[in-house]
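Written out below as structure tokens is the structure these notes cover.
Missing here is one protein chain; the remaining ones are kept as they sit in the complex.
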Amino acid sequence: MPEISEIAKGVLAGDKRSIAKAITIAENSPEEAQSLIATIYPHTGKAHIIGLTGPGGAGKSTLIEKMVREYRRRGKTVGVIAVDPTSPYTGGAFLGDRIRMQELTTDNGVFIRSMATRNNPGGIAKATKDAVKILDASGKDVIIVETVGAGQSEVEIIKVAQTIIVIHAPGLGDEIQAIKAGIMEIADIFVVNKADRENADKTVMDIQAMLQLDNKEKAWTPPIIKTVALTGEGVPQLIEKIEEHWRYLQKGALHKRSLEKAEAELVEAIKEKVTSSIIEKLKREKRFEEILRRIVEREIDPASAAEKLLNQILE
Amino acid sequence: MQSGRKIRVLIAKPGLDSHDRGAKVVARALRDAGMEVIYTGLRQTPEQIVETALQEDVDVIGLSILSGAHMALFPRIMELLKEKGLTDVLVFAGGIIPEEDIPELKKMGIKEVFGPGTSTETIIKYVLENAPKRK
Partner (left out) sequence: MFDRQKIEEIAKERERWEKSTLPNWIKQCPERQKEFKNHSGMTIKGLYTPEDIKDMDYMRDLGFPGEYPFTRGLHATMYRGRLWTMRMFAGYGTAEDTNKRFKYLLSEGETGLSTAFDYPTIMGYDSDHPMARGEVGVCGVAISSLQDMEVLFDGIPLDKVTTSMTINGPASVLLAMYIAVGDKQGVPREKLGGTTQNDNLKEFFAQKLCIFPPQPSLKLSVDIIEYCARYLPKWNPISISGYHIREAGATAVQELAFTLYDGIAYVEETLKRGLKVDDFAPRLSFFFASHNDFFEEIAKFRAARRLWARIMKERFHAKNPRSMWMRMHVQTSGCTLTAQQPLNNIVRTTIQALAAVLGGTQSLHTNSFDEALCLPTEESVRVALRTQQIIAYESGVANTVDPLAGSYYVEALTNEMEEKAMEYIQKIDDMGGVIPAIEKGFFQKEIADSAYRYQREIDEKKRILVGVNEYTIEGEEIPVKLLRVDPSVEKKQIERLQKLRRERDNRKVKEVLEKLHYAAEKDENLMPTIIEAVKAYATLGEIMDVLRKVYGEYKELIII
């Protein structure tokens, strides 16, 4: 296995094998990932990160394929990360999103990677963020992250994006209301795909109604774009809107969001490091089991135990 | 906090062969055995298969073919894998592949060929035992 520094060098040079290996490291080895990310981090921050989520059957993968083609036509390079759920029973995952994008596989300006949630919401969110950084550092102009909008962890994943697109389609049996709250609120653009269907306009109206209920003052009003992903209809307009959002973000909102993201990541990183180092220390000093026993036997409650421990350690 | 490392398998259907029942059953069985399975659908070119294996950093590739075109397609796949530096990936094949072709396929680097009637258990066991052990 090549050295981390070799891989990092490869990532910065845009070498696909290195990018692939780097993402694997991000998924599996936190220590090596940290060292890798540290090396490439100064080269990130250039890409436009787009999140795309929505119910199964809405046509996400088909739409992404058309979006990537449109970006390629405009001379941009694209990275795609497709996230699929891991089976809670078997621990395995079926990663089938690339099927719709397979013709793009041999385009040198496109990199597609499938990732499984591995039943670890915190883990996949971090791994996805790292994968995005890797693709960013490798020089991709646009990075698209795709998830199925089915759970709370998907909301976490999609927050890595600067422009969040929520896609829906008529006749899926999912009422608009069923789209997870949390996703509706952070959407920057709505897409109604399969717009050639009869009830497409009703879906548009349902989304408009939902948006009107939200009476927060918004500087950016999320537009609703109609597309027919199968034929590509509406996709150039969608890309235009995404570019428009990008320009809007540059005026100040991007910086604000970047600060918020940096804070969230920093806090998460501190939490992770503090927690693991404390637990390690306790286990090393063989105090861990003792504390657990006391909690179970109701001698002390967990919050008080934590406070006590922290006070002891911080002395 | 990390989850255990998973074996990543690419199940691929090279060429125009459209029989995907076996490939899909194997994909599902491997998923149910805890692996991450990437299936790219029908009609993949050797170039698409190898590029996918590279981008997805897979540990294993399973090639499924029932059309008789394996002697034309597999050499190209193995050649490309070598070119791209993916020589540590475990490659196995399945489908309708005459016994007499197997020695040559093995020489090319295809480690095992599973004929009709192979149980999914056998394939799962084989992959678990032979997938490259990576850190």
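Residue numbering begins at 1 within each chain, and the chains themselves are lettered A and B in the order written.
One rule holds for everything that comes next: contacts are C-beta pairs under 8 Å (C-beta built on N, C-alpha and C of every residue); 3 or more make two chains touch, one makes a residue touch a chain.
Here the structure is a predicted model, which is why all the values come from computation and not from measurement.
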Of B:A33, B:L73, B:L86 or B:V127, the residue in touch with the unshown chain: B:L73
Selected residue (touches chain absent from view) among B:A27, B:V58, B:M78 or B:A93: B:A27
Residues in chain A touching the chain absent from view: 57, 62, 94, 96, 99-100, 102, 171, 230-231
Hidden partner chain, residues of chain B it touches: 15-21, 24-25, 27-29, 31, 39, 41-43, 45, 67-69, 71-73, 96, 98-100, 115-117, 119-121
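The working rule: only the chains that are shown with their structure count from here on.
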Intercentroid distance (Cα basis), chain B paired with chain A, Å: 29
Residues on chain B engaged by chain A in the complex (per definition of touch): 1-6, 27-28, 30-41, 44-45, 47-48, 51-52, 54-57, 84-85, 134-135
Footprint of chain B on chain A - complex, ascending: 1, 16-17, 19-21, 23-24, 27-30, 86-87, 90-96, 98-99, 102, 105-106, 111-114, 116, 118-120, 122-123, 272, 276
